[in-house]
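A single protein chain has been removed from this complex, and every other one stays in its place.
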Amino acid sequence: MKIHEYQAKQILSQAGIRVPKGNVAATAAEAGRIAAELGGRCVIKAQVHAGGRGKAGGIRAATSAADAEGLAARMLGSRLVTAQTSAEGAPVSRVLVEETVEVARELYLGMTVDGSAMAPVMMASTAGGMEIEEVAHTQPEKILKMAINSVSGFQPFHGRQLAFGLGLEPPLMAQATSLMANLYRLFVTQDLSLAEINPLVVTKDGRLLPLDCKLNIDDNALFRRPELAALRDPQQEDALELQALSLGVRNYIKLDGSIGCMVNGAGLAMAVLDQITSAGGRPANFLDIGTANNTERVVNAFKVFKADTRVKAVLVNIFGGMARVDVIAQGIVEAHQQMDITFPIVIRLAGTNVDAGKKILEASGLRFITASDMKDAAEKAVKAAKR
Amino acid sequence: MKIHEYQAKQILSQAGIRVPKGNVAATAAEAGRIAAELGGRCVIKAQVHAGGRGKAGGIRAATSAADAEGLAARMLGSRLVTAQTSAEGAPVSRVLVEETVEVARELYLGMTVDGSAMAPVMMASTAGGMEIEEVAHTQPEKILKMAINSVSGFQPFHGRQLAFGLGLEPPLMAQATSLMANLYRLFVTQDLSLAEINPLVVTKDGRLLPLDCKLNIDDNALFRRPELAALRDPQQEDALELQALSLGVRNYIKLDGSIGCMVNGAGLAMAVLDQITSAGGRPANFLDIGTANNTERVVNAFKVFKADTRVKAVLVNIFGGMARVDVIAQGIVEAHQQMDITFPIVIRLAGTNVDAGKKILEASGLRFITASDMKDAAEKAVKAAKR
Amino acid sequence: MSILVDKNTRLLVQGITGGEGSFHAQRCQEYGAKVVAGVTPGKAGSQVAGIPVFNTVEKAVRETGANASIIFVPAAFAADAIMEAADAGIPLVVCITEGIPTLDMVTVTGYLNLRGARLIGPNCPGVISPGKSKAGIMAGEIHMPGAVGVVSRSGTLTYETVAQLTALGLGQSTCVGIGGDPIVGSSFADMLQLFQKDRATRAVVLIGEIGGSKEQEAAEFIKTMTKPVIAFVAGATAPPGRRMGHAGAIISGSSGTAKEKMAALKAAGALIAPSPAQIGETVKQVLGKDSRR
Partner (left out) sequence: MSILVDKNTRLLVQGITGGEGSFHAQRCQEYGAKVVAGVTPGKAGSQVAGIPVFNTVEKAVRETGANASIIFVPAAFAADAIMEAADAGIPLVVCITEGIPTLDMVTVTGYLNLRGARLIGPNCPGVISPGKSKAGIMAGEIHMPGAVGVVSRSGTLTYETVAQLTALGLGQSTCVGIGGDPIVGSSFADMLQLFQKDRATRAVVLIGEIGGSKEQEAAEFIKTMTKPVIAFVAGATAPPGRRMGHAGAIISGSSGTAKEKMAALKAAGALIAPSPAQIGETVKQVLGKDSRR
C-alpha cells in the first residue's frame, strides 16, 4: 500500500528521524498560514501517489506566504499528470508546505526486502535525486547494498560502513548511522515493503534531511497495522480498481486493452495476458478470481467488466484445483440473470468438477464461445473483441 | 542486581502481566489503608532481598485492616532472618500488602541465560512453590526447558509447548502463552539475568497469577537501564560490601573468615581463597583489585580491611599482567602512610614490573611478610592470622 | 524415484481441523499419501477422517514419526506454525497459506536455515510425486507418473503445464510449486539441484514469473546441469510496478522483466516455450531429441 509523502514524513518523524519543517494543507489559506510560519519562503509540494512531480510542476518554490497561497490554490483541486500517472493524472487534494533547504549534497537511502538474501536490504548511493533503478542499471557500482539479517539486526557497524562509503565523515557520520538505525527499526517494526529517502540531503548548515520520502506498507501485514491501513487515500487509486475492491474482487488490476479477463491463479492469469497479447489482442485487466468457492465473487467480477466501458469481450479461463469449476460456471449464469450482458464471453474450463461446470453452462441456454485450451481461448477472445 | 518483590511485580505489570491486586507500604498505617481497600482480608509480605520468607514469618495472612496494620507494624523496622540471609538478617523497611488468592495449582516459570545453549532459556514446572534447584536435582524430568534463540525470538509455539506441558488447556493455555511472551520480551529488552515466578498460581476463579516474583538485572547492562539501576536498595546489601563499593572497590564479596585478601583477577582470587582454605585458614573476603593502574584503589581496599574488625591478617597476591606490580606496591605503602595498619601483611608479587614493585616495598622501610609463591603466601597468612 | 515426497513420506497436517486443512488432508490421503497426524492446538484427542489430532507438532512427531508437514493455518499464524514444525525436527515443511507478511518470512527462513529444515512455499500448491505421494492442493487426477520434473512459482499455471504434459503422454517425476511470494523457503535452483540428482527425472520444466531475480539465479545453476530444462516466464505483458496477485510478481528495475529472465534462461541453455500453451509441446520436442535416458 502506498501513502503520501506528508504521511511518510510524519512517520519518519515519529521514528526519531528529523524531517524538514513544514505541514500539510488542504486549502490555499492553510498553505498560506503555514508558509507564513516558515517565514514566507518555502516549497509547495502536490501530494499524489506518483513520482516525477518536479518535472510535472507539482513542486514549486514560493517566495512569500501570499505566493505560497497562490501556488497552493492552483494545485489544490487540480489533477497532476506526471510520467508515472495515467493520462488523466492524479487528483491533488493536499499540498505539503515545507521550509526551503540549502542543499550541499544529494544522497539516496532506501530499504526493501531482498528475496535472494531473504533479508531486508539497505541501499545507499551518492547519486541522490536520481531514479535509483536508472542508477542501478547504468552505474551499479554507485549503489552500496547491505543485507541485514535478523540475527544481528541493524548494528552500528552497518551504518558506519554505509556512511563512510557515502563519504560522510564525523559528525555527519553519526547523524547518518542514527538515521539508518531508526529507518531500519521503522521498516521491520511497521512491516514496510519499501522505504526510500530520495534525495537524502546534506544541507549547507550541516544537517542530514530527508527531502522526499516514499514508504510502502506490506499489504499482507495491514491486518496488524491498522494505524497505517487508515492512511489509505482511495482518491489516488483507479476508479475501476476501487470498485472491484469494494465488491470483494481483490486481485484486479486495470490494464489498457479491450478484453476482460477472469482467471484463477496469478501465474495463470499472467500467462493468459501473455497469450492474448501474442494472439494480437490487448487485455483490459488482470484478474485472479482466487479460490473462494462462491458465486457472488464471479457475479461481482462481471459487474466490474460491465462498468468498464472499454471491454468488448470477456475471456474466462479456469483451471480448477482449489477452485471448483462448477461454482464458477454457476456464477457466470447468475451474472446473466442479474444484469444485461451484451459482450461476448469466451470460456475455457478444466480441472476440478469440469464436467459439472460444463453442464451448468449448457443447461442455462445462454450463448457462450467455448474454447478447448488457453491458446484457443485467447484467439477466440481476440476475434470476438474485434467484431 | 537484585530488586524487591514489589518492584518486580510493578515491572511485570508494566509488561502487560496481570499481578495480584495490592500495594507497597512503608508504614503500618499505609498498610492498613491498603488492606482496607482490598476488603480487609489480605497478605502482608516483608520486602527483603532473600528467599525463605514464608518459614521465617515474613509472610503473614491478615483477616482485617486492623490486623494488617498490626502485622505490618511488627514487621516494619525489624530484621528478618531467613535461611538465605546472614545471622543478623535483612532489614524490613517496606511490606507488600496483597489480595488473598484462592490457589488451585502452583506452577513454576523462570528465565535465565544458558551459557551452553548461548540463549535465554524458559523453564516451567508443575512443581511450583518449591525451591527449583532442589527440583532440578531430585526430579529433573519435572522441569520443562526451552532455549529460545534470537533468530526466532519467543514464538507462540514455544508457549503452547510449555503450557500444554504444564497441563494447561484452553483458555488457561492462552493466558499462559501470553504471559510467557510478555515475560520473554521483558527479559530481553530489559537485560534481566534472572526472572522467576514461583509460584505462578492458577486461582480457583481461573486466573493465572504470579504470587511471588524475583527479577535480577545484568550488572553489565545497568549502564543502559538507568530506570532499573535506580531500584537498588542499599539497605539490603552488606555494610562492608557497600563501603567497598562506595570506595570504588567493586569486586569485593564478604566471606566469613579472618584473612583479608587482595588479588588481581577473579580466577586467581578464587584460587587464593582455595589455597587459604587448604592451608587451614578462612578468608575474610573475595577481592579482585582488577587492572585499573592507580594506587587509590589499593589504599581504599586497605580501608575496607581496616573497617572489617574480623581481619587478623592480609594476603596480597598479585600476578602482574594488565595490572602493574609497582603501582600495587606503591598503593600498599601509601595505605600505611594514610592509616594505622596493625595487622600483618603477607605479600606475593610476580609478573609485570615485579622488580620495581619489590624495590618500592623495600625502600619503604615497612615490615611485610614476603612469600615466594601463592602456596607459600597462603601458609604464611594462615600462620599470621592465628597469632 | 522422485524428489521431496514419496512412499516413505509420513505427512502431518497443521491446521487439520479447519475447512481447507480437513478437505485436503483427505484428498492427500485418497491420493495415497500416508497422512499420519494432524495438529490443532486444543483439539488433541479428536480425529479427522481417522487421522489423530495433537496439540503440538512436537508431540505429533514423537507419537507418529511424521517426517513432512503441510500447513493450512491462517496467514497471521502461519510463520509460527512453520517454525514449530522445524523446531520439532520435521525436515520438509510445505506451507500452502497465502498472505503471510514478508518480514515474518525473513524470520522463518533464518530460523529454518538454523534448524536445517526445508520449506516449500508459502503461497504455493505444494508437492506431488505422481503415483507415490502428495503434499499439496493440486488435483491428483491430472497427473501421471513419469520422467518430467516440474517446478513453478505459480499454482494454476503448473496445473496447466501438467495437463499439457499428461495429454501428450509425458508423465511427471515430481511437481513442485515453490510459491509466489517475495521470500520463499526454496528457490528454483534448490529444486533444480534435486531434479538433477534424481535418477527418475529426465527433463525439468521451469515456470517463472516477473519480479525478483530467482529465474536468473536458476539460470546460473542450469549452466551446470546435464538434464534439459524447458522454461517459460509469465508476465511478459504485465505493466511494471504493480503487484500481480503474487506479491513477488512486481517488475522493479530492469532485472525483473520476463524478457530479461527468458534471455538469461536461454543463455544458460534452457529451451524457452514460445507461449504458455506450448510448454508441453516443447518438452515433447526436447525429450524426443534427447538421446540420454
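Letters are used for the chains, namely A, B and C, taken in the order the chains are written, and counting of residues starts over at 1 for each.
Everything that follows uses one rule, which is that contacts are C-beta pairs under 8 Å (C-beta built on N, C-alpha and C of every residue); 3 or more make two chains touch, one makes a residue touch a chain.
It should be emphasised that the depicted structure is a prediction, and the values quoted were computed from it without experimental measurement.
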Chain not shown: contacting residue from B:159, B:283, B:344 or B:357: B:283
Touch with the omitted chain, as defined above, among B:150, B:203, B:295 or B:364: B:150
Option from A:63, A:152 or A:246 whose C-beta touches the chain left out: A:152
Residue, one of B:180, B:273 or B:329, that touches the chain absent here: B:273
Candidates B:29, B:307, B:322 or B:339 - the one touching the absent chain: B:322
Hidden partner chain, residues of chain A it touches: 149, 151-153, 155-157, 160-161, 164, 169-170, 173
Positions on chain B contacted by the hidden chain, ascending: 113, 115-116, 118-120, 133, 136-137, 149-151, 188, 191, 193, 218-221, 223-224, 251, 253, 255, 263-278, 283, 286, 288, 319-322, 350-352, 373-376, 378
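The rule we apply is simple: only the chains that are shown with their structure count from here on.
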Farthest-lying chain, centroid of Cα atoms versus that of chain A: B
Rounded Å distance, chain A centre to chain B centre (Cα mean): 56
Between chain C and chain A, distance of the C-alpha-averaged centres to the nearest whole Å: 28
Residues of chain C whose C-beta touches two or more other chains: 107, 110
Where chain A touches two or more other chains, by residue: 150-151
